[in-house]
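Every protein chain except one is present and positioned as in the full complex.
Should a chain be cited, it is by its letter among A, B and C, assigned in written order, with residues numbered from 1 in that chain.
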Amino acid sequence: MSALTFTLKSPAQQRIDLSPLTPDKLAGKSIADIGAILLQSGKTKLRTDEVFAISGDDSNGIVFDNANHKLDYIGSGMKSGKITINGGAGSYLGFQMKKGEIILNGDADAFAASGMADGFIHIKGNVGDFLGAAYFGERKGMKGGTVLVTGNAGERAGDQMRRGLILIEGNVGAYCASRMLAGTIGILGNTGEYLGYGMRRGTLLVTKTPDLHATIQDCGTHTLPFLNLMFKSFAALPSKFSKINQNRVQRYAGDLANDGKGEILVLQ
Amino acid sequence: MLTKLTGGRIYDPAHQIDGKIMDIYIRDGRIVERPRADEAIDTEYDIRGKVVMAGAIDMHTHIGGGKVNIARTMLPEDHRGDPVAHNEVCRSGCGHAVPSTLTTGYRYAEMGYTAGFEPALLPVNARQSHLEMADTPIIDKGGYAMIGSDDYFLRMLAAKKDQNAINDYVAWILQASQCIGLKVVNPGGISAFKFNQRWLDVDEQHVHYQITPREILKTLSRAVYELGIAKPLHVHGNNLGVPGNVGTTLKTMDTVEGYPLHLTHIQFHSYGAEGDRKFSSGAAAIAEALNKNKNISADVGQILFGQTVTASGDNMRQFANAGLGSPRKSVIMDIECDAGCGIVPFKYKDENFVNALQWAIGLEIFLLSEDPWRIFLTTDHPNGAPFTTYPHLIRLLMDKNFRNEAFASLNLDAQAMSTLTSIDREYSLYEIAIMTRAGAAKLVGLHDRGHLGIGGAADITVYTDDPDREKMFTTPDYVFKDGELVVRNGKVVKVTWGATHVTRPEFDRSIEKDLKQYFDKYHTMNMENFKVNENEIADGGRGKIIVQEAKGRREKTV
Amino acid sequence: MIINGVTIDDTFAEAFGMRGTRVIITAQNLKWAYNAANAMTGFATSVIACGVEAGIEREMSANETPDGRPGVSILMFAMGSAVLMKQLETRLGQCVLTCPTAAAFSGIDSGYPEITKINLGKNLRFFGDGFQISKKFGGKRFWRVPVMDGEFLTEESTGMIRSVGGGNFLILAESQPQALAACEAAIEAMKKIPNVIMPFPGGVVRSGSKVGSKYKTLIASTNDAFCPTLKGITNTQLSPEIESVMEIVIDGLTELDIRKATRAGIAAACALGAENGIKRVSAGNYGGKLGPYHFKLRDIMSDESLNDIAPGVTA
Partner (left out) sequence: MENFAQAATIDGVACPACGLLCDDLKIQRDEAGVLNVVEKKCAKSVAFFERPYREKSPQINGQPAKLEEAIAEAISLFKHAQHPLISGLSTDIYGMRAVMNLAETSNATIDHMNSKSSMRNLYVLQNSGWQITTLTEVRNRVDLLVVVGTDIVSYFSRFFERLIWNQESMFGQDTATREVVYLGGRDLDTSAGISPNGTKPTVLPCDKEKLPEVTAALRALISGKKLVASEVGGIAVSDLQKLADRLHAAKYSVLAWISSSLDISHAELTIQNITGTVEKLNQTTRSSGLPLSGNDGDVGSYNASSWISGYPFRSSYRRDYPDYDPYHYNTDSLLAEQEVDAMIWVNSYNPARLPPESDVPTVVIGHPAMQFKQQPAVFIPIAIPGLDSNGVQFRSDSSVALPLKQVRAASFPTLTEVLSAIEAGVKA
């Protein structure tokens, strides 16, 4: 068995919705069946084999080669298996993902891990805005699982995040953790303005002292035993986060405008 | 063009026809006499063995206007779950809790409904309501103008203006807003909330106007009666949803002193405060009062489980309920010193004690109310459930076993508080035809609808008799709207545009002098622009107005 | 059977099914872990009046515990799940939540066929008055409750399994000091066995009981057949030279754990031998009618396989 591999034939003008191509949806299908699956692009529907050269037979491990930022909804709603993307990914990577694993060797566009329920996403490049945020109108963003970003993340990362873990090795843009409800976001790089704006609950772990707005207030320096547990849980991750072992933090809490039970922990 | 429906089993309660095999002839949108033998039948439908009823009429459904559209706008996540693709006949849209206007029309028609009435049309927002209803295809529509918390009326009442003056204002409002009925929501309460009153019972005074809901109800029900408007005053009472509000509702029945009164979504007003959780069924008391007071009618406002959204003019109560919403968001508005609105998404759950009991209370009211001419089948769409659940609701009423099975899966504490399973009644097809056709037409005052008599509009629904009543009422074989076949096998085959029903009791035109001054002094719109012109509804050739008779003033006061 | 001059009676200990759980308590150092654990397992000798039987199982080094601090594991047993859950919450709340630097974690997550999740800190979190914070690591939920010394950290739940309580043996000796010395030796040896506790003071109970009493309201009373001062007036089980009898009661997560502990304990007592006044080892039972578990002393003492450390016994 070799990985079911989709190699993009040529760069697309219009974004292509790849939500039909997940391991669980392709299980048991022949290459011919898969080739005939229609993918929305612009106003038209393209056959999968028009868009991709298809090879391999193991739908439990899908590979997209030569991929780019016009390929949306990769791994959307996926329930099992693994998707590896070589190149880049468009928006909605792992949208409302239920389980499984996505490895992106490249950058992703906006709304990656939006509404994600469980599973693991590793973005080895940068990711756009609204990482782990909610679909429009919904009150909860990411609800579980782990997202690891080796590069930088855009604005509003973790907006309305409800549960789960986002670890960003690089920098994050403005309004990271806006309206966050719960869960944990770790950031090793720089943070943008209005960090934790409207944060209701949840934990932000940063290594550099951020500029904070007035409704997030200092609660002093503390040694927090739970950090031991947390860093232990990071140990197996392919990430710089696995090296952290320190439980002394400056604790800021807020956003007081929004009941104020979130925390920003700055590693000392 | 002559069409014959051959051999169907007819249920036409307006003519006391209960399952008789008859032929129906249609010409130019009307039901006609059997033609002469030499007249050619252009189209014949062999419907032998099928059940035939007039097109169904939803006498209370929120299908157009500000709060409905706010509900639509604020729920993209709900639409996303029910996208409606276009086909060769129908345009696309969205379904579920608050469908897009086009989809609303299609889905009503596909269930055999040929008319629906927006029960809370704010006069100040009438133009929008009619615009939305104009974009609702196939079915006929109409609105009940909502007053009773508007400053102009409350001023008149506080100033003890003569009933004739009130009647003139009511008639003017109906004309200006192009409506067929009059509605009052939480009488006086919407206004009271703007003065920071959080509660208003039937005999409590409004802090500013020093008047009570009782006076409002009495005056308006009398106005409706004296103007000869067929549709009794449509009342959403005080204290909606409040445990123990059954007392308020019984008092509300008394306020009108014998004038006709329609209590809408009465389920939400039939709660006791007994038991450990201080929430119990008041259905028995309500049904008993309904059975006794022949001047009172009601629709139920049944709740059914699942996600929906509540949209109401009652911003006082919606504000109080906003915290219970799911997902947790709400829009609460004060509107133009005229009305208000509140929109709160809601998810009714069968494992929830209160929701489960609400479900049982609604069904108890249906089953304990003896006169199907005075009780109507509604979910208060979308407040209790989307209108697309009607076939399911019909099955609950017609099939005791089905009902009892559903009951058995409810919250156990709620089961213990309900006597539903002790009620053996099953609605007959004839009774369903009364509730959803003949009775509804009579109530609203649609003289040419809701029946299959000669001269009636050919709004006709043909079903395959199926012991699974949900299936039967979900997928009619044929639906004719004004004589045209619009639905076949539960799918729209032709899109037509229904009419808007209004009524126009006469009034003293000179009242506009005072009204104009009032508008200029206090309002932010011109009185002339407040009025919706008939041409606006007929605009684009897709709408027309049908004026239903109002039999003039009956007993003028001196 | 005679070991080192000590007669092993041909009898059995009769034990009951119980519900058992393990909790790991950590703290800044062992001293404070013990302070919490001792309090939590205090007054927990017998279900008859304490609700639960509890004890410290063993010490844990920093690299064994979830939060990397030193700690101890405690076992707690009760006759039913409801009472166990209630006692666990009460004791955790009064003895660990209150104890400076102490934290509590689940001690049973896997390794048993049927594990029921029971509340550990789940309801204690409300002490946080809304300021409590939940965190989930490795599929397990933890609560951080702000308290005056920092944060009380507790796992949300721990595992409860069907286990065995009331394993026992009696040491019959020629004098009270000799009986006690044998018990001490037995307890020392038994403490090395995982998954068991000996819930009585110092692991030893002197007030062995029988079922029933002349007083209608009492369900148990002194085991007069083993009371040396009554030798002449009761239907005694004691030979004339026996002056003192002491009992060791064992609760264990499994039947096998109790067998191992029993063997280790009797062996240690017997090592002192008849020359130190240890004459007999017996066990308490009710004729086999009440408890489903029968620990036959002679079988246990002849079963060499019990010396092995069984797999899966790590805490």
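The rule is short, and it goes like this: a residue touches a chain if its C-beta (ideal position, glycine included) is under 8 Å from a C-beta of that chain, and two chains touch if they have at least 3 such contacts.
Small disclaimer: the values here were computed from a predicted structure and weren't measured.
K.L.:
Sort by label and list the shown chains the missing chain touches.
P.N.:
A, B
K.L.:
Sort through B:66, B:213 or B:391 and give me the one touching the missing partner chain.
P.N.:
Only one of B:66, B:213 or B:391 touches the chain omitted from view, namely B:66.
K.L.:
Among B:3, B:61, B:100 or B:149, which one touches the chain that has been omitted from the display?
P.N.:
Candidates B:3, B:61, B:100 or B:149; residue touching the omitted chain: B:100.
K.L.:
From the listed residues B:336, B:413, B:426 or B:534, report the one that touches the chain absent from this view.
P.N.:
B:336
K.L.:
Using the touch rule from the top, list residues of chain A that touch the missing partner.
P.N.:
Touching the missing chain: residues 13-15, 40-44, 91, 110-111, 129-130, 136-137, 139, 155-156, 174-175, 178-179, 194, 197-198, 213-215, 217-218, 255-260.
K.L.:
List the residues of chain B that touch the chain left out of this view.
P.N.:
So the residues of chain B touching the missing chain come out as 64, 66, 68-70, 72-76, 79-80, 83-86, 91-94, 98-102, 122, 124-125, 127-128, 131-132, 135, 151, 193-196, 208, 319, 328-338, 343, 520-526, 528-529, 533, 536, 539-540.
The rule is simple: only the chains that are shown with their structure count from here on.
K.L.:
Where the CA atoms of chain A average out and where those of chain C average out, how many Å apart are those spots?
P.N.:
48
K.L.:
State, to the nearest whole Å, the distance from the C-alpha centre of chain B to the C-alpha centre of chain C.
P.N.:
The mean C-alpha positions of chain B and chain C differ by 70 Å.
K.L.:
I need the residues of chain B touching at least two other chains; which ones are they?
P.N.:
In chain B, no residue touches at least two other chains, as defined above.
K.L.:
If I count partner chains per residue in chain A, which residues reach a count of at least 2?
P.N.:
Residues of chain A touching two or more partner chains: there are none.
K.L.:
Chain A touches which residues of chain C in the complex?
P.N.:
Interface residues on the chain C side: 26, 66-69, 103, 130-131, 133-138, 142, 144, 150-151, 153.
K.L.:
List the residues on chain B that touch chain A in their complex, please.
P.N.:
74-78, 80, 327-329
K.L.:
Quick check: in the complex, which residue numbers of chain A touch chain B?
P.N.:
135-139
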